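Then we have subunit A:
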Amino acid sequence: MGHFASFSDFLQMGKHGLYVWLSYGIGLIVIIYNIWSVYWDRRQFFRQAKRRLKREKRSV
Partner candidate 1 sequence: MKIKFPKWFYQLASPRWFYDITSKLLPWFAIAALLLMVIGSVWGLAFAPADYQQGNSFRIIYIHVPTAILAQSCYMLMAIAGGIGLIWKIKVAHVIAKSCAPIGASMAVLALVTGAIWGKPTWGAWWVWDARLTSMLVLFFLYIGVIALTSAFEHIASGDKAAAVLALVGIVNIPIIKYSVEWWNTLHQGATFKVTEKPAMPSEMWIPLLIMIIGFYCFFAVLLMSRARTEVLRRESKTDWVKLLVERY
Partner candidate 2 sequence: MSFFLAALRRDLLLTFRRRNDIINPLAFFLMVGVLFPLGVSPEASLLAQLAPGVVWVAALLASLLSVDGIFRSDFDDGSLEHMLVSPRSLLLLVLAKVTTHWLISGFCLALVSPVLALMLFLPNEGFAPLVFSLLLGTPTLSLIGAIGAALTVGLRKGGILISLLVLPLYIPVLIFGASSVQAGSIGLPIQGYLALLAAMLVLSIVLAPFAIVAALKISVRS
């Protein structure tokens, strides 16, 4: 396991496990949030555009 002797050592990170894993966890959350918001934004647009297109067709 590279620098660490065992997996539990890896999780503990000396006595800094909390800080390191907290950082990476929050990093992961921010990354996922960014990806999700892009996806959501795009879906939102297509839904609204579709609805508008239908409305336009009906009115024509």
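Candidate selection criterion: all candidates are chains of the complex that A comes from, given by their letters.
We adopt the following convention: contacts are C-beta pairs under 8 Å (C-beta built on N, C-alpha and C of every residue); 3 or more make two chains touch, one makes a residue touch a chain; residues count from 1.
This is a predicted model, so every value here is computed, not measured.
Participant: For subunit A in this complex, identify the touching candidate from 1 or 2.
Facilitator: 1
Participant: Under the touch definition given earlier, write down the residues of subunit A that touch candidate 1 in their complex.
Facilitator: Going through subunit A, the ones touching candidate 1 are 1-4, 10, 13-17, 19-20, 22-24, 26-27, 30-31, 33-35, 37-38, 41-42, 45-46, 49-50, 52-53.
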